[in-house]
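As you look at this complex, bear in mind that one protein chain is not there, while each of the others sits in place.
Chain naming follows the written order as A, B, C, D, E, F, G, H and I, and within any one chain the residues start at number 1.
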Amino acid sequence: MSDSIYSGLQQLGQATRMPASPDEATLERVPNPQADVAYCVRFTAPEFTSLCPLTGQPDFAHLVIDYVPGGWLVESKSLKLYLGSFRNHGAFHEDCTVSIGRRLVALLEPAWLRIGGYWYPRGGIPIDVFWQTAAPPEGVWIPDPGVPPYRGRG
Amino acid sequence: MSDSIYSGLQQLGQATRMPASPDEATLERVPNPQADVAYCVRFTAPEFTSLCPLTGQPDFAHLVIDYVPGGWLVESKSLKLYLGSFRNHGAFHEDCTVSIGRRLVALLEPAWLRIGGYWYPRGGIPIDVFWQTAAPPEGVWIPDPGVPPYRGRG
Amino acid sequence: MSDSIYSGLQQLGQATRMPASPDEATLERVPNPQADVAYCVRFTAPEFTSLCPLTGQPDFAHLVIDYVPGGWLVESKSLKLYLGSFRNHGAFHEDCTVSIGRRLVALLEPAWLRIGGYWYPRGGIPIDVFWQTAAPPEGVWIPDPGVPPYRGRG
Amino acid sequence: MSDSIYSGLQQLGQATRMPASPDEATLERVPNPQADVAYCVRFTAPEFTSLCPLTGQPDFAHLVIDYVPGGWLVESKSLKLYLGSFRNHGAFHEDCTVSIGRRLVALLEPAWLRIGGYWYPRGGIPIDVFWQTAAPPEGVWIPDPGVPPYRGRG
Amino acid sequence: MSDSIYSGLQQLGQATRMPASPDEATLERVPNPQADVAYCVRFTAPEFTSLCPLTGQPDFAHLVIDYVPGGWLVESKSLKLYLGSFRNHGAFHEDCTVSIGRRLVALLEPAWLRIGGYWYPRGGIPIDVFWQTAAPPEGVWIPDPGVPPYRGRG
Amino acid sequence: MSDSIYSGLQQLGQATRMPASPDEATLERVPNPQADVAYCVRFTAPEFTSLCPLTGQPDFAHLVIDYVPGGWLVESKSLKLYLGSFRNHGAFHEDCTVSIGRRLVALLEPAWLRIGGYWYPRGGIPIDVFWQTAAPPEGVWIPDPGVPPYRGRG
Amino acid sequence: MSDSIYSGLQQLGQATRMPASPDEATLERVPNPQADVAYCVRFTAPEFTSLCPLTGQPDFAHLVIDYVPGGWLVESKSLKLYLGSFRNHGAFHEDCTVSIGRRLVALLEPAWLRIGGYWYPRGGIPIDVFWQTAAPPEGVWIPDPGVPPYRGRG
Amino acid sequence: MSDSIYSGLQQLGQATRMPASPDEATLERVPNPQADVAYCVRFTAPEFTSLCPLTGQPDFAHLVIDYVPGGWLVESKSLKLYLGSFRNHGAFHEDCTVSIGRRLVALLEPAWLRIGGYWYPRGGIPIDVFWQTAAPPEGVWIPDPGVPPYRGRG
Amino acid sequence: MSDSIYSGLQQLGQATRMPASPDEATLERVPNPQADVAYCVRFTAPEFTSLCPLTGQPDFAHLVIDYVPGGWLVESKSLKLYLGSFRNHGAFHEDCTVSIGRRLVALLEPAWLRIGGYWYPRGGIPIDVFWQTAAPPEGVWIPDPGVPPYRGRG
Partner (left out) sequence: MSDSIYSGLQQLGQATRMPASPDEATLERVPNPQADVAYCVRFTAPEFTSLCPLTGQPDFAHLVIDYVPGGWLVESKSLKLYLGSFRNHGAFHEDCTVSIGRRLVALLEPAWLRIGGYWYPRGGIPIDVFWQTAAPPEGVWIPDPGVPPYRGRG
């Protein structure tokens, strides 16, 4: 395994700061070192947080991203910084969830991608957002996320 | 068992409407038909709802009330109406929970009473309120409420 | 073990019908064949049902009765018939639960007895009733009933 | 992401009061900012409450709404207010559940929608109501609601 | 460890048949090879069955026997045969459970013994019987049997 | 219940923004409307987040705060804003957890307070921090937080 | 901690074979490097097996050993070899379990030790054997082994 | 539904004794009152017991019988007597389980039937036997029996 | 059911010893008394143990064998002895598991057979081996073994 595929990266192994917004975040990609096979990568982000664009109050979500890479992988530190960049950024749940998925699609041109956003309740009602680019490709192993439903108290 | 202890009740077995506020609610009591022994009565109210006194938004709680009666029992339909009377009433969590407990104490003069209010999250942070008149009396059987803690999503 | 202790029983091994009310039920007792030791007997009755004395609607409860016998045991078929006799009988939860316990105490003069009545919700609010004659006797094995709390739906 | 799609909204970020009935509620919609892809939005409402149209007694439900948007999204605060507007409104379980679903369909013209209403028990018997506009669309990720069955007490 | 302590046994390692009644069963004992320390031995018998002495219908129980041996251990095959001898024998639950415990006490003269009989429901009502010779001895490790309570169905 | 105890509050029912740091946050208190009884208030904050003071990376924690009020209650919206003010603030886990507890103590002069900080893993190792002002007061009902231990993956 | 405390060990880091019987096994000890504090060490051996001394049939057990060391720790490879030495050795359940505990006590002179032997069922009846040197020392954290009870089938 | 469909039954409502063997048992059937729809009936028999045909030792099983009736239902008391008739009858596990299923098929000519026999371990190895007449019919709701697998100890 | 199908068996009901190796074990078969229907027989062996052929260290496995018999059944005592014969026999996991399955296939000529070997961890890494003769036959009820995956600790 050669590290040279990472030679153009700007953020990995550097002192970095959290970008102030998704627009300022640089999502980076690296060549898929296993591009001749179809496999699935899952990111689970139980620490996602953004702001309500109208009230400025923080929102929280548990995100699960599954993708089957084509020629590129997302570099995980840049993904972490990108996700972290929502920290002080206004974002509606549906748009935010799907746009994260689509930005990854634009960057990575994956064979397939899905994202599930399980948002913490606001006003007692959580929103979940589920998007995938297509039905899962046949012959690739893609397990269920297994996130339990919201129950309130008691 | 004689039903006559219920002869003065105003609400039981009647068409009743939900009182518009706790003040308008008539909590009724009946003589404790088993007043010569110490026992515990538990009410579990997973359907409690009130309004935020400042914003008017609805709040929800899971309440557990345990008491050891003295000379009186709370009549359960009047308790249900009383709890229901918070439906369109403004009430802060701590005050609401403890005041329900205390109103029952004033009415019933029980040997012991406790109330637990497990409020649904607002702004992502649930409040639980726990009050009891004293340490539980010895020799009376009073099980734990067993309500699980709040976990958010994921 | 001799069966003769059962020779006076009226209901066991007979075609019997359900008594129409608790008053008509004959709770029977048999000499405790192990009266020189202290032990605990538990009856679990998840199918208990009575009527609301005012509305006539059926009520349901899960009852757990624990007792440490003195000179007598309750004959279990008569207990079953006695519990079944509440089926078309009006009974308030607290009174019903404690009175079952006390009738057993009157019949059996046990060393100790407790009864837990876990009533199904009415108006969304279940009532639990817990009574014991005293703190459990030391040195006798009396496990916890282990009944989970009510949670509503979701 | 532009906030301007929200510029016509009347309720978001405003001091609002709970509408007095579903008819008075204004369900609002916003353009689907991701309308060129098919994805699923789930709302889980464990705090739904309405009144029995005959007795005026409160009813409670845990609702799960899944939809695949077409050109519109439901604005979540207006949905919250709409669901909250049932608070003092009489509604039968079946009718209420399906009518919420249909009103959303009329507003949103979604590609697909389903609603599950898991009602709290009355008389000991919970009612669940399940409706969907059609079989789920192929290739869209729509997880199971995962709500456990009712068990009563004991 | 010497096997000679087993030299007088009649049943172990022999072709044996199930004794026709508890009276015909020979419970055997062996010297406790660790008699100078206090420890606990647990037998769990989920396959116990006897007959109702009046109706002849089969009864079933899950038995848990814990004892702290004195000078003797019960030989386990003879215990198995003794328990099996109840198969076609009439026995009431309380008497049967306690008498098994007491016969073991008579045989073994243990430092302490308890027996829990968790009987299968009849008429919907299971009976549990719990007996111990005394409070558990201090300083001896005696775990809870951990048998869950009966819940009926659902 | 009078709302006038809230008349001096600056943040409740107002458009507010998240304070930029804990120092800028105004924790507010209201007179304890039930100050003549001892009860426990629990806040559960599964959405707490701060920054690492050295790397600037976000940290997350699940906080549980229990207190027995004296003359004051913390106003919950100001608590929410205070907790939210850590969002862009550097804080070490131990220091952060204990300092939140101590600031509440300084503000509220409670009869008793404890805080548990269950931090999300960093480098695979979560840190839990537990602080209380003293042993819990006798006779007040203070349940266990019930947070499960961390298990890693697999 | 210096490795020199291991300098006298005979088996660690050597090619060893399983001793043919417990008598042939050499249990080794090392100085307790933390002898000035009280803590608990647990060994869990789910692969213990021995032979029935009369029939030669294999027996299986799940062993849990907890001890609070004094001046010595058991060297774990020698413990493994010692436990493995029972593989072709005849041993009754009670004797075997307690004798393992006592051999460790003789070797280690611990502050406290307990052993639980959870034997697989034979004839449908498993035997569990529990021994400890004394009541657990106060102030030392010694969790429950958490082994579930045997249930039969269904 | 008229009771007259029961008019030919010989055992229901009669004093009956347990038949001495399966051959002596009379399995009875009644017309299916809902024969125009496909539904599933489940019997769970956790108290099944027979004898080993060679050693005479008792065997135990937990049986689950599911069937989709055609024109007939099995009369449940006759089924209970039939299952009880195996008590003193020699039967191998495989043969016994399947023959019960087949005898029901011969009697009932159901649309579909399956039987699962979960036998208690002998020599540490339980046998499960599963038989069904065909793959389950499409569109009929037939839940999994949900019987957990055998795990041994630990 | 006739016992005569067992008349040629050599081991059942006899004093037997454990064979010294699989080669010395005599697996016996009996005619399938239900050979005209397709059903599944499951053996669960949580007590399997063999030796590592190179180091002589003991290995342990939990085996689950499912088969759909053709003309023969395996006699269960001979199976137990056969499995026990691996106790002092060297065997690699894959070979051992599959060879047990194949020996059963050679003996029984079943319609279908599968074996799962869940081996205890060595060096922290358990091996599971799964073999079946073909895809499961359609229309035969063959439940999942339900063995949970290995999790390490924590």
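Quick note on the criterion: a contact is a pair of C-beta atoms (placed from the backbone, for glycine too) under 8 Å apart; a residue touches a chain by one contact, two chains touch by 3 or more.
Just so you know, these numbers come straight off a predicted model, no measurement behind them.
Annotation: of I:Ala91, I:Ala111 or I:Val140, I:Ala91 touches the absent chain (contact as defined above). When the full complex is taken into account, the listed residue touching the unshown chain is F:Pro46, out of F:Pro46, F:Pro69 or F:Gly84. For chain A, the residues touching the absent chain in the complete assembly are 1, 3, 6, 12-13, 32-34, 37-47, 62, 64, 69, 73, 76-77, 79-80, 83, 138-143, 145-147. One chain of the complex is left out; on chain F, the residues touching it are 46, 57-58, 60-62, 118-124, 126, 147, 150, 152-154.
Chain I residues in contact with the hidden partner, per the touch definition given at the top, are 53-55, 90-99, 102, 114, 116, 121-135, 144-145, 147-152.
The rule is short, and it goes like this: only the chains that are shown with their structure count from here on.
Here A-D and C-D were compared by C-beta pairs in contact; the pair with more is A-D.
Rounded to whole angstrom, the centroid-to-centroid distance between chain A and chain I, based on C-alpha atoms, equals 47 Å.
Between the Cα centres of chain G and chain I there is a gap of 30 Å. In chain D, the positions touching at least two other chains are 46-47, 57-58, 60, 62, 120, 147, 150, 152, 154.
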